[in-house]
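Worksheet: the structure to be examined is printed underneath.
Of the protein chains in this complex, all but one are displayed in their positions.
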Amino acid sequence: MATLFFNSELEKITECRQISIKSNTYRDFIEEILNIFPDLQGSGLMEMALAIDGEIIHEPLLVAIPDNSELHFVFKISGG
Amino acid sequence: MSEAKQYKYIGQRTIRPDGFDKVTGRANYGADLSLPGMLWGKVLRSPYAHALITKLDTSRAEAHPDVLAVAGFEDFPSVNAEAFAAGNGDSGMLDLARNILADKKVLYHGHAIVAVAARTEEAAAQALQLIDVEYEVLPPVMSIEQAIKEDAAVLHEDMFTQGLADTPSAPSNIASRMELKKGDVAAGFAQADIIVEREFSTPTVHQGYIEPHATTVRFDDNGPSMVWCPTQGHFDVRASTARLLNMELGQIKVVASEIGGGFGGKTTVYLEPVALVLSRKAGRPVKMVMSRDEVFRASGPASASKSRIKIGAKSDGTLTAVEASLYYEAGAFKGSPMAPGCMTVFTPYDVENMWVEGFDVVVNKAKAAAYRAPGAPQAEFAAEMVMNELAEKLAMDPIDLRLLNAAKAGTQTLYGPKLKEVGLVQCLQAAKTSEQYQTVLASGEGRGVAAGFWFNIGGQSSVIINMNSDGTGTILEGSPDIGGSRASMQMMAAEELGIPLDRLNPIVTDTEHVAYNATTGGSRTTFATGMAVVEACQDVVAQLKSRAASMWNVTSEQVDWQDGSAINLAGEDVMTLAEICAAAEKTGGQISGRGNINARGAGPSFAVHLCDVWVDRDTGKTDVVRYTAIQDAGKAIHPGYVEGQFQGGAAQGIGWALNEEYIYDDNGIMENAGFLDYRVPLASDLPSIDTIIVEVPNAFHPFGVRGVGETGIIPPLAAVGTAVSDAIGLPIETLPCSPPRVLKLLQEAAK
Partner (left out) sequence: MKTHVTTDINDEAVEFLCEPQHTLLHVLRNELGLTGTKEGCGSGDCGACSVTVNGRLVCACLVLAVEADGAKIGTIEGVANRDSLHIIQEKYLEHAALQCGICTPGLIVSTQALLEENPNPTEQEARYFLAGNLCRCTGYDKIIRAVMDAAQCLRQGA
């Protein structure tokens, strides 16, 4: 079980701050949360980076979701 | 990662491999390439800040005997407004197209309208005079205040504010709003013994790279077309150009020339797609070079900002709540760095209750481009000014106040995740014991301290290392070298392979010789491309070991690699890299190593700057008398170029704080579009800039590297602003602290 935290922009859609996640791959995890919050579809979620325990991953498609990890969607940063 | 690791090259001040060419004038920059039969392209630009184009007739220019081609917005075939309106496109591409050649409406003074290519520069300039354009002039919207007024002229009829609770019914100049929150700020402020709240503004500034944008292109029907240009990312130039011209990536080869500074401003395209259209139409190579005036008017300024900051603290200095409203000017098209501004503004501090809102606002100025840690300097300037005011009101040392609240490993950021190991506390401690902080101020002097935070990024990098039969090797990389990165690639590879530096030649290749590399930006190059170099070296070493194994008739597992040699664990034999390469012909051909990665785990870099100034009360002129930049590099591969990044960032931040600003007249026309009137710091304006490199390793990088390029521009704004405020005894809310503005503050206070 990992815990996903929503930032306040996503919270407007999910109306909750955090949920427990059963999946252990990114792909299952996206399916899992879209099942719970269908309105997240189209929220740009898939364009966001995923932070797993503080490590920001811009292209998380193939990552595993470790047990007991903390997950955050983060806006992608580019820089100058 | 073992702290005690002794390196042979990492951490040394080596001579950069591209140095000889750069000190002798042999290195070729953007404007240095000419091709046989080449034409010169020039751009007709808008004389108004905001207008509809009611008539555009290029026939007289086309009839000019020396003119061979004319290009306009309709030459971007894949980008047409209807497709985008129907939702089948990427609105970013449409904006990009409209920015580089206007579509029926001009949105800033200097906005490109059409381009011509002619046999000589003079003929091209004459042809521009022959283009007939009529305009319906609209009121210019030149500031955030003007833009957000209910009755403001609207730049884009199809822009409706995103991110509001209710979908708006009328178009607006506010492209979007975002909000981040954590905890309960109302409760936090209720617990505070003291609250400081203040509003700030920062001006439009330019990255100010000394080399203007330039390109030379050759369209080719039968093979890849060639684009030569100075850019931070030639793979992204290729991608944008291909999208705009409906070409395949493989039909365009972009060669990155040497680049004369970018700082974020050379991460987009202005001339390249236009030049390629002209070249295609004319059937000849085309060269285009912006004048300095065009660079100021029509390329990447950094966003002006307005902000409001509120910070509450206990009487012992513990922060209880922080709050910010941040407005950024995007220029003519949406997309200011408002989001990174919101995400960075309070990140140096561990506070339970935080609330930030940001607005992306369009105005009739050139489309803002990235500038070193985009969005962060404006936001953190405001927050750090309030932190210093708070320290003063609490009679606390400003470094102690920051140490008490400093973010560290485990701090929950406002933008989401908890921080990993970071070096803010170490930077603050180093600042406190620094020579400058121990120096007692002379009369009339003032001091400012400020911290800065930037994320840094990783991303895609591809590297190939080709070994030669004499044991020399070529490192092919795709990250343009703006500040000495070839040196760090060479050092990391030499370290990893265990061979001398001069055996390895790092080359920044064009888009055909390595796979995609993300743009040099986000302080990513030494981190991410460095990781790709290490991976390519490991690939080389694995092959060297297996070749040695086959020579010794043992398995690869029985071969160890140490200091540039293979060691037979089953016997006594040792073979050097050069010996294995010499025998490679017999063991399967020469060796290439490859590292293609999408690097993750970039380590944030914190900085703390100290600034002492003296203000001339008669003229309002500020002299920076002492300056120290302290920053966490993770690990400094080449300390000289790391210090250079700190110093360069500090100098740009000092310019932003003291002098630099776009000045517009009532019609929205920039009045200071040249280096004489837009004054960047000169050698005589600055003191020596002391540096302290803090090294808290980034566990995700093989050598512990964090990016260092961007953070250094963040702290100077508030360090200088606070120092000036301290010297004159008056609050500073508006940058720059230029002599007239400071003089006015002094005179008003005297009344």
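Should a chain be cited, it is by its letter among A and B, assigned in written order, with residues numbered from 1 in that chain.
What we mean here is this: a residue touches a chain if its C-beta (ideal position, glycine included) is under 8 Å from a C-beta of that chain, and two chains touch if they have at least 3 such contacts.
Bear in mind that the values here come from a model prediction, so they are computed numbers and not experimental data.
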Touching partners, among the displayed chains, of the absent chain: B
Contact residue for the chain not shown (choose from B:Glu258, B:Glu357, B:Glu384 or B:Asp632): B:Glu258
Contacting the left-out chain in the complete assembly, out of B:Pro171, B:Gly601, B:Gly640 or B:Pro739: B:Gly640
Of B:Asp75, B:Asp103 or B:Glu211, the residue in touch with the unshown chain: B:Glu211
Touching residues (missing chain, whole complex) on chain B: 13, 15-16, 18-20, 22-29, 31-32, 34, 122, 207-212, 258-263, 289, 291-292, 482-484, 638, 640-641, 643-645, 647-648, 650-652, 674-676, 680-686, 688-689
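Simple rule for what comes next: only the chains that are shown with their structure count from here on.
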Separation of mean Cα positions, chain B and chain A [Å, integer]: 27
Footprint of chain B on chain A - complex, ascending: 5, 7-9, 12, 51, 53-59, 70, 72-75, 77-80
Chain A-facing residues of chain B, complex: 163, 165, 178-181, 207, 263-265, 267, 339-340, 343, 370-374, 415-420, 454-459, 519, 521-524, 598, 600-602, 700, 710
